[in-house]
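Got a structure here, written out as structure tokens. Questions coming.
All protein chains but one are shown at their positions in the complex.
Per-chain residue numbering starts at 1, and chain names A and B are given in the order in which the chains are listed.
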């Protein structure tokens, strides 16, 4: 039951990441091959970088056909039903927020498994959640969006820290995951609803 | 004999990749150091990324002095005999196509060795063949060419799938390699001769 719940979140989150990657790649007028690559990188890039940094190779998605099929499905659906997919904007936003939450928690867990200090565990959670988008934006020749707007990454830090603390105080793991994920989803909703951004600090220098 | 044949292809392909990398870097007005780096990345970047993803480290070229010398030779020749090298355009194109074919097959083989599913094996072949160029273009601040034009990557997918199928049906390995490589070279010739591109799909969204 618990397993099913988190697997479902993983699939929905991956789907949302793949759809957002496909949209970004179409916007840059890539061909079908480029679109598929960008969809993959958006979906699994963060976890891939994390696995490479900690030496957990071969990286996970190479052996996870469920994720591969989900990404291809997301790409296909966006290519064929682009207009309809866009109308589901808010649903996709929620899937994306849930996927971000789960990715962050998985990243923190991998750090805990390797007995890194808290800051590094939370950083690995943030890498897992955000760096797919960073690599996508870099390949598409933009400065990564999460470096500039929407407090996307700061929410990973917040949720990751929450999860780390809860497990540190021996809260049940499933409960800790649910609370942290809820914190990330709710924070994302608040940030997007009120159009918040971190200050860019330029001009101070 | 067979060994010699594939080693020769490997060297000629690496030479073509190094020359194309050097040309791209000169075009962007890099200094000599930047040119050498870009030549290396164009030549070995794809195999390096594949090795990192599957955990096959230290990555191969660190211990392959033949490849290192070939890349330095390609860079040197292009720097000194630039005009003459350009006149050999068609020869270089053929070397490049053969190198692409061999790189793709090696990538598929590495995937087969690790018992990945067919799609992942073919993806690793494509990464090996194409991602040197992807990293080169990203460092030179362009959107990667293979994401946009010339069906370069799709031919890797085609050739990789051909090789996978042939070995799946127990065709002799050398025969399978030769057929797949020929398919890639001939496809490249046809694509470039008729100026074909995949549709960019933009506007549909």
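Following the convention adopted for this analysis, contacts are C-beta pairs under 8 Å (C-beta built on N, C-alpha and C of every residue); 3 or more make two chains touch, one makes a residue touch a chain.
Computed from a predicted structure; not experimentally measured.
Remark: the omitted chain is touched by one listed residue; of B:138, B:167 or B:180 this is B:138. From the options A:146, A:166 or A:183, the residue with contact to the unseen chain in the full assembly is A:146.
Here one chain is not drawn; of A:72, A:120 or A:171, the residue touching it is A:120. Residues 23, 25-35, 37-38, 48, 52, 55, 57-59, 62-63, 65, 68, 78-79, 82-83, 86, 138-141 are the ones on chain B that touch the missing chain. Looking at chain A, the residues touching the absent chain are 52-55, 57, 114, 116-117, 119-120, 134, 138, 141-144, 146-149, 151, 153-154, 157, 197-202, 204-205.
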